[in-house]
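Please see the structure below; I have some questions.
Here the complex is missing a single protein chain, while all its other protein chains stay put.
All chains are identified by letter, namely A and B, in their written order; residue positions are counted from 1 within each chain.
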Amino acid sequence: MEEMLAIFIASTLRLAMPLMLAASGELVSERAGVLNLSLEGMMLTAAFFGALGSWASGNPYLGVACAILASVVVSAVQAWLSVNLRANQLVVGIGFNILALGATTLLYRIIFGGLSREEIPGLPKLAVKGLSDLPFAGTAFFQQSVIVYVGLALIVLIWAMLNHTSFGLSVRAVGDEPRSADKAGIPVAATRWKAVLITGFMAGFAGAFISIADIHTFTENMTNGAGYLALAAVIFGGWNIGRTVAACLLFGAATALQFQLPAMGINVPTAFLLMLPYLLALLAVAGVVGRLEPPTSLTLPFQRGK
Amino acid sequence: MTSSTGSLLSLENLGKRFGSLQALEGVSLDVRPGSVQCLLGENGAGKSTLCNLIFGVYEPTVGSMTFDGAAWAPESPAVALERGIAMVHQHFSLVPRMTVVENLMLGQVKGVLKRHEFGARIRDIAESFGFTLDPDSVVGELSVGERQRAEIVKCLMRDPKLLVLDEPTAVLPPGEIGALLDICRRVADSGRAVILVTHKLAEIAKVADRVAVLRTGRLVADESMQDADMGELVHAMVGRELKPLDVALADDGEAPAASRPLVTPPKLALVCDGLTVHDRHGAVRLDNFTLEIKPGEIVGLAGVEGNGQSELGMVLAGLLRPTEGHFFIGGNDLTHAGAAAVTAAGGGIVPEDRHAVACVTAMSVAENMFLNKLDRFTRFGLLQRRTLNAAAQMQMREFDVRAASPEVAFSGLSGGNQQKAVLARELTLDPLVALVAAQPTRGLDVSAVEAVYRQIRAAARRGVGVLLISSELDELIAVADRITVLYRGRLVGERPAEMSERGAIGALMSGQVA
Partner (left out) sequence: MTALAFSLPDRRRLLGMAVPFIAVIGSMIVGLLLIAASGKDVPDAIEAFMDGAFGSAFAIGASINRAVALSLVGLGFILAFRANLTNVGGEGQIAVGGIAATALGLWPPIANLPLGLAVIVPLLGGTLAGAFWGGIAGFMKVRFGTNEVISTLLLGFVALLLVYWCVQSTALLRQPQTSSATLPESLPIADAVKLPGLTGNSESPLHIGLVICLLLAIATAIVLQRSTFGLRLRAIGLNELAVRRAGMPGGILLVVALAIAGAFGGLAGAIMLQGEQYYLKTGFSSGYGFDGLVVGLLSRGSTVGVLAGALFFGFLRSGGISMEIMAQVPAALTLVIQGLIVIAVAGSVILVEKLQGGR
């Protein structure tokens, strides 16, 4: 039983990690008023280029850097289209997801050929001295790849940034009332740009986690909807970072349960567990579980004087 | 009228033109430090334009300003702020989901937020002007008055020499106005100058040192409060020149109201019974409004804007549910029935905000004129455009709506023609029992105004009960049979629609209970 619990916690964390990274990044952008449906595409791009960089250089850390760089480039184009060109954010997002799926698959086939499952150099697991030996939860919590610790630190940093710095204040203001922010002298476009780039950075981390830290290879469409799940987590988390992270853990747990419950002899349809995150997010946007309000100007481009 | 040595801000022959519209003309005014200067005027009189010139939003077309001893030509609001002019706009620029302290720190601080320190400063400033403000409350949960105080503190934190408040009382429920005026007084007493823009007369008596009145872009009065007479101010503000037109219109050869041959359906046309509207913050916007209108009667509802007319209009249009009370059209209770039922019961509505409520500007004139009667032109689900356009053409002739064709976009019409088209649509309802027209002649030229009056009167002669909501006293006197007055959401009196009653009605409008 204890062993099962440990496995459950470990797999929950493993499954929730990329969601947490991507969702907390996306949260910044959404608080600034830009919705990146392209989160999935950013993550997939990052997963691919992370794997590629790691494989080509033999150095997983370089791989992570490549992942982040690739994802940030995608987010820069997204920012340019959403902020400067005032394009429909949803359509652009869908376009990026199609493009990312096509491009990564294409490049993968061209570079790695066929269906090779070549192992790439992955990140080592780092045990926290003393704590990793703790009974049953020790390995789950304190023997993780470096990226997990860095990622968790980044999430805390985002929380602090959003709630305790002037930049965070600007982000929230341009997402709610860009006109008021503009009057207060906040550069709306620049603030939104930075927020989207932060999303790209975090999505890059998330993608790198999947390919370099977790699976140690790239497979076609390997994010498999994790980006959308992260978006759902932001919605279910009510655009609040603590609740968003909790939502990611919940979604991770629901996914982990599909392997655990049968082993425990409990018969819950896997599909239902997988569906749960989306159902919860639906209930959340319908206001059934407490009224959640998205940032007032989410997806609305800003133009002075209009 | 020339600038005197003691003034902080002086305006010299200031004028502003937007395209063909002369928004301001020949305005000269002196504002002294330590004083409250009130600026009175109706909607569109040029008050906001004047403020925006002072605050650097626009540049004047002609004239000059001096501020604090030097020539004043700010190129942007940022410069004005820098140099010591702060402005509280009619529409607050606060982010509702952030706290007061966060809003006030926005754009003012860099790096890590020190909420406590900043909050203490906010408290201090508020206290020094005799009010309290909780820096940690979320703006969206504050009353309008509290939000306004937050805006005022935001301005005062910059230690301005001149504080401009654009229509600050327009948004306030009656109970909060007194507190605001006290703050204005204290700000002036601290040696600053205050410009208070308003169209509510009663309040200014309490606080103003000087009062200036703008009408159609010109300064028509500028005097010290001690010399001012309330009745004259109302007159200066709302009284159009007594054109013979109005008098002629008032009696265009038809029998007077009393002896009109009523079609006399047994029921009252429109009954409002205790209508009460609370806004989101619980403030009372319309207070126990009760009124009966007989078929064939035109009842005017006078009042300075912002005293509950908009809310009443929305309720009667079926677009806003009253908190309490009921209303009936032709005896049908339509309180909770919605807009479609109002139309079906014979309630014609000419809304105050034409573009937002009355029409779809991107669609054609014909489509707009029959927006509520499209079924009539539908065969097997298909719209009979030819029939529709022909019918529109006829109605355009009848109601003198001038457009190249019924198929041109509604947005291409002039304001007058748009209004005539909306009126045509509502007046051709079958049956038509009651007509509610809110500010129906606003922004229209003289001939269009005349046409609108003629149509409203014709409808009344056919037995329609009309509620005419207007802030133009002369209009009401010219058209209505009797005039009721709305003040702070309540009916405060009723007078016959006669020229000799203007003074009394003006007094009621300004809150002096007759």
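To be clear about the criterion, a residue touches a chain if its C-beta (ideal position, glycine included) is under 8 Å from a C-beta of that chain, and two chains touch if they have at least 3 such contacts.
Bear in mind the structure is a predicted one, so any value in this text is a computation, not a measurement.
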| item | value |
| --- | --- |
| Touching residue (missing chain; options B:362, B:394 or B:408) | B:362 |
| Per the touch definition above, residue among B:335, B:372, B:393 or B:470 touching the missing chain | B:372 |
| Residue among B:21, B:340 or B:499 touching the omitted chain | B:340 |
| Option from A:5, A:56 or A:275 whose C-beta touches the chain left out | A:275 |
| On chain A, residues whose C-beta touches the chain left out of the figure | 37, 77, 81, 85-88, 90-92, 94-103, 105-106, 109-110, 220, 225, 228, 232, 235, 269-272, 274-275, 278-279, 281-282, 285-287, 294, 299 |
| Where the missing chain touches chain B, by residue | 317-319, 338-340, 342-344, 349, 351, 356-363, 367, 371-372, 374-375, 377-378, 381-383, 385 |
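The definition used in the following text is that only the chains that are shown with their structure count from here on.
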| item | value |
| --- | --- |
| Centre-to-centre distance between chain B and chain A (centres being mean Cα positions), rounded to whole Å | 49 |
| Parts of chain A lying in touch with chain B, wherever the complex brings them together | 164-166, 168-170, 172-173, 176-177, 179-181, 183-186, 293, 296 |
| Touching residues on chain B, where the partner in the complex is chain A | 77-78, 92-98, 102, 105-113 |
